[in-house]
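What follows is a single structure, written as C-alpha cells, with notes after it.
Note that one protein chain of the assembly has been removed; the remaining protein chains are unaltered in position.
Order of writing sets the chain letters: A, B, C, D and E. Residues in each chain are counted from 1.
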Amino acid sequence: MSLFLVVALPFLGALLPGLMNNAGRQACAGVTFTVSLAAFIGLLTNLPAVLAGEVVMTGVNWLPSLGLNVNLMLDGLGFFFALLILGIGLLIITYARFYLSRDDNMGEFFTYLLLFQGAMVGIVLSDNILLLLVFWELTSLSSFLLIGYWKHLPAGRQGARMALAVTGMGGLALIGGMLILGNIAGSYDLSVILQNRELIQESPLYLPALLLILLGCFTKSAQFPFHFWLPHAMAAPTPVSAYLHSATMVKAGIFLMARLWPVLSGTPEWFVIVTSAGLITMVLGAVIALFKHDLKALLAFSTVSHLGLITMLLGTGTAFGAMAAVFHILNHATFKAALFMSAGIVDHEAHTRDIRRLGGLRHLMPITFVIATLAALSMAGIPFLNGFLSKEMMLEEANHTILFDTPWLVPTLAVIGSLFSAAYCFRLIGHTFLGKVRDDYPATPHDPGFGMWGPPALLVVLVVMIGCAPFLAEPFVKLVTAAVLGEAAEVPKAYFKIWHGLVPALYMSIAAVVGGLIVLTLFKPLLRVWDAAPRPEAKTIFEAIIAASVSLSRGLIHGLHNGAFSRYAAIAAVTITAAGYHAWSTGTIGAPTRSPQPAGAVEIAGWIMLVAATCGLVFLHRNRLLSLILIGIVGLMVSIGFVFFSAPDLAMTQITVEVVTIILLLLALNFLPNRTPIQSSVLRRVRDVAVALAAGGATFVMAYYFLLREAVTTPISEFHLANSYKGGGGTNVVNVILVDFRGFDTFGEIIVLGIAALLIYALTETLLNGPVRARLLNRKPDQPRAGDMHPMMMVVLTRVIMPVVLLVGFYIFLRGHNEPGGGFIAGLIVSIGVVMQYMASGFAWTSARLRYPYHGIIGAGVLIAGLTGIGSWFVNKPFLTSDFTYVRIPPFEKFELATAALFDLGVFLAVVGAVMLSLESFSRLARRAHVKDSEHPMDIDPSRDPADPTSPKTEGV
Amino acid sequence: MSIEVIGTYAVAICLLIGAAFALIGTIGLLKFNDSMTRLHAPTKVGTIGIGALLLASMIHAHVFADGSMHELLIMAFLFVTAPISANFIAKVNIHRRSCDAPPPPPKDDTWSTLNVPEADRELAEPEKV
Amino acid sequence: MTVATDFMNIAIILAFIAVALAQVLSMVRLVIGPSVGDRILALDTMVVNAIGLIVLLGIAQGSRIYFEVTLIIAMLGFVSTVAYARFILRGDIIE
Amino acid sequence: MGLELLVASAIGILTAAGVYLTLRLRTFPVILGISLLTYAVNVFLFASGRLSVGAPPILTDATVYTDPLPQALVLTAIVISFGMTAVVVMIALGAYLGANDDSIDDPIATADDQVEDQA
Amino acid sequence: MTHWIIAPVILPALLAPFIVLAARYHIGIQRVFSVAGVVGLIAIAAGLAWQAADGTVTVYQLGDWAAPFGIVVVGDRLSTMMVLLTSILALFVLLYAIGSGWDDRGRHFHALFQFQLMGILGAFLTGDLFNLFVFFEVLLIASYGLMIHSGGDVRLRAGVQYVLFNLIGSTLFLFALGALYAQTGTLNIADLAERVALIDPADTVGIRMAAALLLLVFAIKAALVPLHFWLPSSYAEAPAPVAALFAIMTKVGAYAIIRVYTMIFPPELDVTAGLHSTWLMPAALISLGIGMVGVLAAKKLDRLVAFSVIGSMGMVMVAISLFTPAGISAALYYIIHSTLAAAALFLIADLVRAGRDNLNLVAMPPVSGAALTSALFFVAAIAMTGLPPLSGFVGKLLILDAGLKSDAAVWVWAVILCSSLVSVVGFARAGSVLFWKAKSVEAEVGAVVAPAPSTLSYVAVGGLIALLVAHTVFAGPVYRYVEATSASLFAPDPYISTVLETPGKLSKPTEDKEEH
C-alpha cells in the first residue's frame, strides 16, 4: 500500500467516528479499529521491502519553492515506529471501547485519536523535515484535544494547556532548528540531509540548530527540565495516557534524535547535552515516580525516567548505545502500554488509582495482577523479561561512557536510576496487588471482560517472548539500528542473549534490584523524608510563569492601550516628527533654487491676523462658541490668502465649506456642553505644548524648504495649462482638472460626500430608534432661549435673498468651466440658500412645504456622474472621457456643451443632497426635543387676523 | 484733463474715502464701551466704506477696461443684509443683558427677544461668553 | 496720467494698509469681547473688511476674477453672523 | 521678510496649534484641532505649487500662470475633509448623547480590566 | 478597448447609489443586489487576475488622458490578486452579514458595504498617488459608517477615536503628497519612479522626508506599532461582519508599502537609502510582539482577535521589510492567509456572542451550536497562530526562510517564534475558557436559550475556513503566483513603460481639437 495511504487513512478515517456517533458505540469503535487496521495492514505490505533493506520512498510536490513537499520515506526505523504506533493503536482502540463511559462522546474521542495517529505516522514516515514539522505540531494539537477531552475537569484543561505550551514551544524551536538544518544541507529532505554529516557538523550554525532541535525533542519527550508537563497530561482518559504519553507521542522526540543521529551525534556538544539530560531525567524521574501515589502518575514518571534512559543511550553517540536505545524503545513500549492499561483497569474497577487505597487486588483481579506484575517486573529489569535485556545493554554502555572526565559518574547514576526504577516497580506490585484484601475500595473490583484485559495481555506475551528468546527480536532490532545509524556507523556485532557471563553490568543489575527491594522496605521513612523535603513543584512554577506572563502582558497592553486618545495622538505626533527628523538629518541639503518674494505690510498684517486667530483659538478653546468664531476667522484668512496667491476657486470653496462646517458645528454644539473643562495637569499641557511645537517646527521647516526650491523637472501641470482649452474646452484650468483631467478624483470625492451624508443619516436613525430618543425628548436647553423663534425681518429678507442666492449658485455652476466656480461651489451655495430658508422659518415649516428626497439627490448625483463617465464607453473611450461642442440657439449667444458639465451636474447634485441630508439629520435630532412645529413662516406678524385662532401666541415658542 | 485722468483721481479718492470709513468704523468698534453703542460703528460705516471701495472698483473698470457693473450686486447685498445682522446682534445683546434694559413697549407686553418661553424661565441666567 | 496713476497707486497702498489695520483692530475686539454680541459683531466686521481687501486686490491687479469670491463672502458672512446669533438666542439654529 | 517665510511659518503655527488641540481630552477641541491641521495641510499642499501672486490659472492672454494642479488637489482635499468633519461631529455627538460625556477617552479599553480572569 | 479593469470600481460605485435610490426600504432587494454585485465582482476579478497572471500589465486611462497627466488604473499581478482576494472575502462577509441579520440592524448597510468595496478596490488598482488618497478616504469614510453601524454607546465612543486617528492619517497623507509633488512635480507612481532618479544627490532631504512621511501614512493603515492605536477598540467594537471585512483594510497599507517602496523608493535607491531599512523592521517586529502579547493579555474575545490582527500585520510587515523577492513573496502569501483567518475569527467571535451576549473570557453555560462553533474556533485559531497544518504555518515557514538571509535574522526568528508561542498560549486559554470550561457551568434555571446562529452564518464561516484549507493545499501554485508577482515588483520596467508610454488624448501629434 502506498505510504500516502498509510498516512492519510487515519486522517480520512477521522471523519468517520463523528458520523458514526449516532450509530452506537460499537459502530464508532469499530470503524476506528477498521481504519487503523487498514493502515496497519498497509504498513505491513511494505515489510518485505523494508526487510530487504530497501528504503521505500514516495512524494508529491506541495510547496517546492520552499522545499516543503509531501515526501515520505519508509526504512527500518520508520517501520519500527509506525508498527508501534499502529499496533498499539489497535490495542488502545479496543481497550478504549470498553473504558469510555456512556456519558463520553465516543465519536469525538476517536476522531481525535485518529488525528493523532495520523500525525504520528506522518512524523515517522516523513522524508521532508518541514513536513515532519507539520505532523509534529499536529501531534501537539491532537494531544491538546485528547488531554482536555474531559472538558469539565479543571485538571484536564490545565494539563492540556500546559502540554500545548511546552510542546508548542519545543515545536517552534524545532521549526527554527529544522530550517537551519535544511539551509545548511541545502535541502529539507532527510534523504539528502542524512548524507551531509560533515557539512552539517562543520557549519557554524550547527550548534544553534542542534540546540533548537534538542529543545523540540526534549520538550516532546519530557526530558529534564521539561519533564513536568507529562504527569499533568495524565488527566486524560487512560487510553490516551497509555497511547500518547507512554507508547507513542513522547517517543516522537526520541524518534527524531534517532532519526537525526547520523548527522547530529558524535560531537562533544551532542554528547554532553543529550547524555546528561538523559541521565538526570532517568534518575529524577525514577525518584519522583517512587513517591507518587497515583498509579498513572507513578507510571508517567517512570516513563519520564525510561525516556531519559533512552536519551542517554542515544547521547553516547556509539553504535551500541543506539542499538540499546532501539531495543529499549521496543521493550518499553510493550511493558509500559500494558502497565497503563492495567492501571486503567484498576481505576475502572476500583474507582481509584490511589495506591494508598489499594492493595490485595491479587485475589480480586488475578488476570490483571498477572499482566501488571509481569510488565512491572520487566520494567524493574528482572531476567526472562524483555526489560532486563535492554537494561543490561544500557548498563553495559554506561560502563563505557565517560562524562565530564569522570569515569564513575555515568555508571553510578545509571545504577541509582535502575535502583529506584526497581523500587517503584516493586511498590507498584506490592502496594496494589499484594497484601490483604481490603473492604474499603470505592467500588468492588474484579477482572474486566476480555476486551479490556486482552490488549495488555497480548503485550505481556510479547514481553515474555522477547525476554526469553531475545534472538527473536534481534534481527528486527538490528534492522532498525541500521536505519538509525545510517552511514555514520556499522551495526554492532553483539548478540542478544540473556546470559553474557559475569560482566559488570550483571553486578550493577543485581545491585539495582536488591537495592530496589531495600528501598521499598524503607519506603515509609523515606516517604516522610520526601514529603518533608522542600522541592520545586514544576506545575506551580509553570503556572506562576504563565500567570506572570499574563499579568506582565496585561500590564503592558492595558498600560499602553489605556483608551486615552491624547496619548495615542501624542505618540503618533512624536513618531511622525521623529521619523521626519531622521529623514532630514540623514540627508543632504543644497542651496535654495528660488529666491523669496518680498512681503509688504498688508501681507504681514494678514499673517498676524491668521496667527492671532490661531493662537487665540488655542488659548480660548475652552469657550466653545468663541473657538468656533475664531476658527471662522482662520478660515476667512486662509481664504483671503488663497485669493492673494491666485487661487480664487480655492478661496470660494474654502469659505463656503467653512460656513457649512460652522453651521454643522453649531447644530452639534447645541447638544454639547458649551465649555471644555480644565482636565489636564500643567505638566501634561507642557508636554502637549512641546509635542505641538516640535510638530509645528517640523512642518515649518519642511514647507520652507520646498517653497525655496524648484521641482526636479517640469511639473505635469504644464500639460494641463497647455491642453485645458484645447482638450478640455475650458479656460479655468483648475475646474478642467477637476472635471476632466482628474475627474476620477472628483468622482471619488463626491462619493465621499455621499457616504458622509448616508452615514450621518443612518446614525441619526439609529440614535432616534434607540435609548437616545428618550433622552432627547426630555432634554432641556442649557440656558434660557430668547423669544421670537422666526424673526420677521429675517423671514421677509430671506424671501428676497434666497432666490438671489439660488440664482448666484446657478451662475457659479454654469461658469465654472471657464471662470472660478463649478458644481461643487454651486452646490454649497444652493445648500446655503436653503439653509437660510431653514434658519428663517424653521425646518418644520420649510420642509412641510417643499421636501426634497435628499437621498435621491445624492444617488442621482453619483449616478449622473458615473453614467456620464460610462457614456464614453459607447464611443469606445475610457471612463470619464469628455467631449464638448459649441452650439448656437437664437436668441442666445453661442455656448459650449460639454459632457464635463454633465459630470459637474452630478457633482452639484451630490453636494446639495449630501449637505442637505446631513443638516436635515442634525436638525431631526433637535426636533425631538421640541413638541410644537410652527404653522407660520414668522412668529410675529401684525398683519395676521387677530381673530384667527392660529395667530401667534404671546408665548415665545 | 482727460476722462481717464479724472477717472483715475476718482478711483483714488473713492479708495481713500472707503478705506477711511472702513478704518473709522473699526475704530468705533474698538473704542466704544457698550455693546449696543459698538454696534453702530462698523455696521454702517463699514458698509459705506466698502461701498466706496466698490465704487472705486467700478470706476477703475470703466477707466482701465471695458466697464463693470456687477459691484452693484455686492453693494446691494451688503445693504440688504446689514440690517438683519445688526438686528440679530442687537437681539443677542438684549438677550444676554449686555446692554441697558430697553424701556417697555407702549403697545404690547414685552419685546420679542425678552419673551422667553415659559419652560426656560427657571433656567439659570446664561453664562457670559 | 502718470501723476494720476501714481496717486492712485499710493491711494491703493494706503487703502490696503487702512483696511488691514481695520482687520487687526476688529480682531482685537473679537478677542477681548467681552460680550458674545461684540464678538459676533467683530466677526461680521472682519468679513466686511475682507471683502474690502479683495476688492482692493482686484483693483491693484486690474483683475475681475475676484468678483465671485467677494460676492460669496458677502453672502456667507451674513449667513454665519445670523447662525452665531441664532445659536445664542435659540440654541438650535434651524429649529 | 519673504512671502515664503510667512506662509511656511503660518503652516507651522497652524500645525502646532492643531496638534495641541488634538491632544485635548474632549471631542470638541480635538475636532477643532483636526480642522486646524486640515488648514495647515491644505496650505502646505497648495504651497507645493509654489507661491505666485496675480497669476490665477484662468487662461487669458497672460503668459505666466500659477500651478493649477495643487489647487485642484486642495479643492478635493477640502471637500473630503468637510465630509469627514461632518461625520466625526455626528459620531461624536452620537457618542455624547449616548453616554452624556464628551470625553474622548475610550473607557472600553480599560473596562476590559474589570472582567474576571478565569482562563 | 475593454473596460473590465475599471469595473471593480465602477460596479460597486454605481450599485451603491442604485441601492440607495431604488431599494432604500427593502432589505430583501438590497441583499439580492448586494450579493449579485459581489458575485459579479468575483467573476470580474478572477478574469482580471487570469489576464494578469502571465505578466501582462493593463493600463486604463481615465478620461483618455495619458499618464502622468491624467489618472490611470493599472492591473498587474499584484493589484488584481488583491482585488480578487477582496472580492472573495466580501462574498463570505456579506453572506454572514445577511445570515446573522447584522445588515438589518441599521440603515444603509449594503450601500456602505458596496462603497467600502469600491474604496478598497480602487486603492488597489489606481496608479496615481493622489487618487490613492481619494480611495483611502472613500474606504475610510465607508468604514466609519460600517463601524458604527447599528450604533450603541460603546461602539460610538470607539468610533470617535477611530475616525479621529484616521483623520490624522489622512492629514499626514496630504503632507506627504504635497512634499512629493513639490519635489517631483508629478503624482503618478510610475512617473515618480522615473523622476526620483533625477534628484540631485546633494539635496536629498526633501525626497527623504516625503518618502518617510508616505511610509508612515501606510504604516498607520497597516496598524504598525506605534501607529496602531486606532485598531484594537475599533475592530473589537465594530459589528462582526464589518470587522471581518476590515481584515483586508490593513492589507491596503501593506499593499501600498509594497507598491511604493519597491517601485518609487526601492531599497537600492541612493537618495532614500537608510530610511525604511532602518526602522521598518524593528517596528514590524515590535508590532508582531505587541499583537501576540495582546492576544495573551486580552480578557475579551473580540479584543483578542483584534490584537491578533495587529500581530499578523506585524508578521506581514516583517516579511515586507526584508525587501527581497523571497520576503515579498512570503508577505503576499501571508497577506492572503491572515486576511481570511482574521475575517473567520471575527465572524466566529460573533457566533460565540450570539449565544452569550458578551465576549468576556469567562465561562458561561454552553449555548446552542457551541460544538460547531468551538470546532471552527479551533481551526481558525490554528490558522491564526500559525500552527500546522494550515496556511499560517506555511506562511510562517516562508517568512522564517526568507528572513534567514537577513542581517536581522536572529531577531526575526526570535520574535516570530516567541510570539507564536505566546499567541498559542493566549488562544488556548481563551478557547479552553469559552468552550471547555463552559461545560462545567450549569445554565440558570429558566434562562432563555438563544437560538443557534443561522445555517448561512455557518456557511459563511465554513467557506472562509475552506478557503484557508485551499490556501494551504494549493500553497504550491499560490506561491508560484506570488513569487512571479514579487519578481515583477523587483523588475518594474514593464509596469513603468506600459503606464508611461501608452498614448492618450492629445499626447498623439495627429489629434487636435479646436473651437469651430
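Worth pointing out:
Please note the rule applied: contacts are C-beta pairs under 8 Å (C-beta built on N, C-alpha and C of every residue); 3 or more make two chains touch, one makes a residue touch a chain.
In the analysis below, contacts and distances are computed from a predicted model.
For the omitted chain of this complex, the UniProt record lists the protein as "Na+/H+ antiporter subunit E", which is one of "Sarcosine oxidase subunit gamma", "ABC transporter permease", "Na+/H+ antiporter subunit E" or "Molybdopterin synthase catalytic subunit".
Note that of A:P411, A:G563, A:P791 or A:G823, the residue touching the chain absent from this view is A:P791. Across B:I13, B:I27 or B:A119, the residue that sits in touch with the chain not pictured is B:I27.
Check B:C14, B:V45 or B:I59 against the missing chain and you find that the one touching it is B:V45. Touch with the hidden chain on the side of chain B covers residues 21, 24-25, 27-28, 31-34, 36-37, 39-41, 43-45, 47-48, 68-70, 72-73, 79-80, 82-84, 86-87, 90-91, 93-94, 99-100, 102-103, 105-113, 115.
What chain A contributes to its contact with the hidden chain is residues 787-788, 791-793, 795-800, 802-804, 806-808, 810-811, 837, 841, 846, 849-850, 890-893, 937-938, 940-943, 952, 954, 956.
By definition in this document, only the chains that are shown with their structure count from here on.
Common neighbours of chain A and chain D, by the contact definition above: C, E.
Traced through touching neighbours, the fewest hops from chain C to chain E number 2.
Counted as hops between touching chains, the shortest connection from chain A to chain E is 1. In whole angstrom, the spacing between the mean C-alpha positions of chain B and chain E is 56. For the pair chain A and chain B, the distance between C-alpha centroids works out to 66 Å.
For chain B, the set of residues touching two or more other chains reads 77, 81, 84, 88, 91, 95, 113, 129. Residue positions of chain E touching 2 or more other chains: 130, 134, 137, 141, 144-145, 148, 151-152, 160-161, 164, 168, 175, 178-179, 181-182, 232-233, 298-299, 429, 432, 437.
Looking at which chains touch one another, you get A-B, A-C, A-D, A-E, B-C, C-D, D-E. Residue ranges of chain D in contact with chain C, taken from their complex: 54, 56, 58.
Considering their complex, residues 1, 4-5, 7-8, 10-12, 14-16, 18-19, 21-23, 25-26, 28-29, 33-42, 44-45, 48-49, 51-52, 55-56, 58-59, 62, 64, 67, 70-71, 74-75, 78, 81-82, 85-86, 88-89 of chain C touch chain B. Listed in rising order, the residues of chain C touching chain D in the complex are 61, 63, 65.
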